[in-house]
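Every protein chain but one is kept in place in this view of the complex.
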Amino acid sequence: MTHVSGRHFLQIPGPSPVPDRVLRAMSAQVIDHRSPEFAELGHAALSAIKTIFKTRQDVVIFPSSGTGAWEAALANVLTEGDRVLMYETGHFATLWKKMAEKLGIRAEFIGGDWRSGADADQIEQHLRADTNHEIKAVCVVRNETSTGSVSPIADVRRAMDAAGHPALLMVDTISGLASVDFRFDEWGVDVAVSGSQKGLMLPPGISFNAVSAKALAASKAGGTRRSYWDWQDMIGINATGYFRHAPATNMLYGLVDAIKMIHEEGLQNVFDRHQRHAAATRAAVRAWGLEVLCSRQGHESGVLTTVVMPEGHSADQFRAKALHHYNISLGSGLSKVADKVFRIGHLGDINDLTLIGALSGVEMALGKAGVPHDKGGVAVAMQYLQDTPAPGIDA
Amino acid sequence: MTHVSGRHFLQIPGPSPVPDRVLRAMSAQVIDHRSPEFAELGHAALSAIKTIFKTRQDVVIFPSSGTGAWEAALANVLTEGDRVLMYETGHFATLWKKMAEKLGIRAEFIGGDWRSGADADQIEQHLRADTNHEIKAVCVVRNETSTGSVSPIADVRRAMDAAGHPALLMVDTISGLASVDFRFDEWGVDVAVSGSQKGLMLPPGISFNAVSAKALAASKAGGTRRSYWDWQDMIGINATGYFRHAPATNMLYGLVDAIKMIHEEGLQNVFDRHQRHAAATRAAVRAWGLEVLCSRQGHESGVLTTVVMPEGHSADQFRAKALHHYNISLGSGLSKVADKVFRIGHLGDINDLTLIGALSGVEMALGKAGVPHDKGGVAVAMQYLQDTPAPGIDA
Amino acid sequence: MTHVSGRHFLQIPGPSPVPDRVLRAMSAQVIDHRSPEFAELGHAALSAIKTIFKTRQDVVIFPSSGTGAWEAALANVLTEGDRVLMYETGHFATLWKKMAEKLGIRAEFIGGDWRSGADADQIEQHLRADTNHEIKAVCVVRNETSTGSVSPIADVRRAMDAAGHPALLMVDTISGLASVDFRFDEWGVDVAVSGSQKGLMLPPGISFNAVSAKALAASKAGGTRRSYWDWQDMIGINATGYFRHAPATNMLYGLVDAIKMIHEEGLQNVFDRHQRHAAATRAAVRAWGLEVLCSRQGHESGVLTTVVMPEGHSADQFRAKALHHYNISLGSGLSKVADKVFRIGHLGDINDLTLIGALSGVEMALGKAGVPHDKGGVAVAMQYLQDTPAPGIDA
Partner (left out) sequence: MTHVSGRHFLQIPGPSPVPDRVLRAMSAQVIDHRSPEFAELGHAALSAIKTIFKTRQDVVIFPSSGTGAWEAALANVLTEGDRVLMYETGHFATLWKKMAEKLGIRAEFIGGDWRSGADADQIEQHLRADTNHEIKAVCVVRNETSTGSVSPIADVRRAMDAAGHPALLMVDTISGLASVDFRFDEWGVDVAVSGSQKGLMLPPGISFNAVSAKALAASKAGGTRRSYWDWQDMIGINATGYFRHAPATNMLYGLVDAIKMIHEEGLQNVFDRHQRHAAATRAAVRAWGLEVLCSRQGHESGVLTTVVMPEGHSADQFRAKALHHYNISLGSGLSKVADKVFRIGHLGDINDLTLIGALSGVEMALGKAGVPHDKGGVAVAMQYLQDTPAPGIDA
């Protein structure tokens, strides 16, 4: 082992830094998952997570990565040959579509340029065209982690209603939960997919499906042959505080404590903090004379900001320099935009000084890497933070 | 929170007590799973786990419970309508069979009385009868966690060879890995299924498939439509030290350290220690005048001992008393034997004094619960331990 | 590093096993000891520790071992040439006397045979003889950790009052705090000395002086030249929640949590649990045909039991065997009784099964070491525990 001084700046859009307090909670001894003590933990975890999804309906917790929860969402209500409408917001929307295809689902993919979230109008048009209501589900990514654009879910729901279409609304809110606003019940979402290692400030390891009554009914009536991902069996036993098979107990310890921390700060404050940090970051990027990938106003992510690298410069070489010199991890460009962009995460358990530290790492590394840019991004971000009330701190 | 003094005795056949050292390893900060630092961790974890399966072939690590790894084993090589031969060793073998059926696989189930492991001869007969070689896989549970019987895998392999049958040999070694002898390559196993919370001394949260070249070829050629559980994608990227989707990083920290601990003690010493503790436990049970569920000599588990409750006495009420009075968790009887047996785990990170503490909890709780028994089981177990060389400690 | 399986049995009379929960509390990041946040911690720690001493007067916390708190007790009220009356209960009383002599204090030492606590009558006689009231303090060890005898402090106070003697009553309750009954205010103690690594279930590192108004007045009027150990400076600043110099912040985190745990169990339950375990241990020792060092009824310690080794057998060789074969630490005999006795700690965070595990380690090691003894001590202790209501658990 070698020691590089100071804390690593983990400024990727997930996993986000796990607070020490959560790591401590997770390091408690494992218990019998059939004991009365566990039932208390199970109930606590299940009711806590509902406050984050803002739902009174069911939430299923899987020991799996978020990818697993994607599969669960599809497998419970769709089957080979079913049609779904998906929207190409970026790399992760594309992966979800490929997964659907692997499972034999026919995915109609509304093309996008990776520079905005989903367009509700286009979704409405597609649905109106589906007069036979063959489309079983509309699948949208709330926060596209590969690009830093958010899709307006409430608008999508309005579009679906306007089209009078009965499809289920399925939302990937893996990186968008507990970081940008999300309201499962109010927005009429049917299935939401999430994971632990983003706004929930946990390590990767558990994932979630929030499930509406309508989706649950659909799953009872159909879906793919399935066992591990099945909602019904899990929801049944969850009523007792227990899980179907061995739950990731120590992750649940962390989950309960992390959600407690979120409510201590205030969930709305958490959302506002992310927005404020995102705005400061975009101000810095513009001051550097660089371009933010998300080009649609109102779709910019509170979770991460993707920066377009000047032509002829490798984003990955830049990131390697940032890591070597400044002990900071930045997100890479994925697939289409590989090596062309880098991503600055401002997600989870960070504060103003962490953010400035991170932005200074970017600014100094731009210098080290010889990437053409204007100085002063950090100064602009500092001014923004100083001038803009901090949620929960400033009156 | 309330405090009950002293450490809880977690004497169930999994999760087993996690050593403090492993909990500390797991409490390190999460890192970027696309960083060079992660690649080192990934390589370390993947090569470490192979030493435990005793294989030079592939091992796939899933963020999931062991149940997930069951499904992965089936889905990668089998598809709807395929036939498999399974053996009813107990509750978990039955669950695996039910899972196969849920996935549309036709399972032929050799009945058992839950008091022994699989019988290799019966397997051979069934295979000989399958002259068209329609059976695609033979599925056996190495250590049946619900009963405390082990199946002789080397014998099963010999039976398959004797029958000249090309089926794949799939073994559930969830509770039998790093606790009772297991030799993936030497025994010609094709797919082994395991989990973290048993002999590997970790919390639940990750699971494993060891995969032979033959099984991998079969998966390339067929299997069920699948995404999350797919071996090929994972094995491909594993070569670089990375994983397909967000790995359970902190579990991998623990895995690497736990396997280091196992090799510090000596893997064979670990097996021998489990056998010695099992023998001491059986001696205690017999001294109490109670019956061990496993009735076939040579099939008794090193992992747990299942005790048959005297007629007219509730095993669950007894366990509740043991928990209340002596802060010990014992395993319950499952399905067919619910409330009729209880299970004493002697699995994972325990030692002679832990075992005697646990057995004393059983003996005192038998007294408290008014269960007819002879005193002296603990004394007999002590004598056994004193007289029998301890692996790695006594010359 | 090598791994020996299972948890070590730390059955010495201190340090006692630190509960995982306390270790987690202690592993929080250090904070600025001049911050508002620290003041909360300081107040919490200071008011918590008073509930354990059962005092409304002052408690001073030193970053030091218990030895330091001994010195503080002496230095604050006594000076070169002063006379004190001490009682030879064992090794630690002797060490305290030697310390007093090093500091130039003239200690009158009432001889004892190390098999009982202090005799209040003898103290009364000595005080009556001191007609000029030259003796400034009576120093008694509440729980003599080297022998397992307790001194009756209330009786000593009555004796002092009966003699009409104005000396201060100073009590070493290092291993006797939060383990055997102690009532600073009710018993009229003037200075009590304690440490963290015993009944308080913390690692070693901080120590305590409880200080009566009378003792504080004496310290203002005199004592030895001192700085680090001075009470007044510390008590002054403690009123604000802060400490004079850098406090052992992480130990204070642990202290607050440990005392919370003690009150969750119930302080009286903690005392009763120690007595019950001590009685079970003595029953075991007698069943082995061995002798308990403490020979005076009513003086037997709840904290530890010292066992006299049969003539011709080395206690230290026996302890080494117990450690090697059974992963248990037992306490050694000190000075006069070195190699002639061993000590079984039943102190701090243990429970019935830990105790039986420990006693089984002793019984099996007696066998391994060829020490003549009768079998059955463990059985007798089990019967005792089964028959005797457990405080806080049985109605």
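Here the chain labels run A, B and C in written order, and each chain numbers its own residues starting at 1.
Methods note: contacts are C-beta pairs under 8 Å (C-beta built on N, C-alpha and C of every residue); 3 or more make two chains touch, one makes a residue touch a chain.
Note that the structure is predicted; figures quoted are calculated from it, not measured.
Undergrad: Touched by the hidden chain, which of the shown chains?
TA: Listed by label, the shown chains it touches are A, B, C.
Undergrad: Tell me which stretches of chain B touch the chain missing from the display.
TA: 20-21, 24, 27-29
Undergrad: Touching the missing chain, which residues of chain A?
TA: 1-7, 9, 17, 19-21, 23, 260-262, 264-265, 270, 273, 324-328, 349-354, 356-358, 360-361, 363-364, 367-368, 375-376, 378-379, 382, 385-386, 390, 393-394
Undergrad: Considering the whole complex rather than only what is displayed, give the residues of chain C touching the chain that is not shown.
TA: 7-8, 10, 12, 14-15, 17-18, 23-24, 26-35, 62-68, 71, 80, 99, 102-104, 195, 197, 203-206, 224-228, 230, 244-251, 323, 329, 332
Basically, only the chains that are shown with their structure count from here on.
Undergrad: Mind checking chain B against chain C and telling me if their interface is mostly the same residue numbers on each side, over half, or mostly different?
TA: Same: when the shared numbers are divided by all numbers used, the fraction is over half.
Undergrad: Express in whole angstrom the distance between the two chain centres, defined as the mean CA positions of chain B and chain C.
TA: 45
Undergrad: Check each residue of chain C and list the ones that touch at least two other chains.
TA: 20-21
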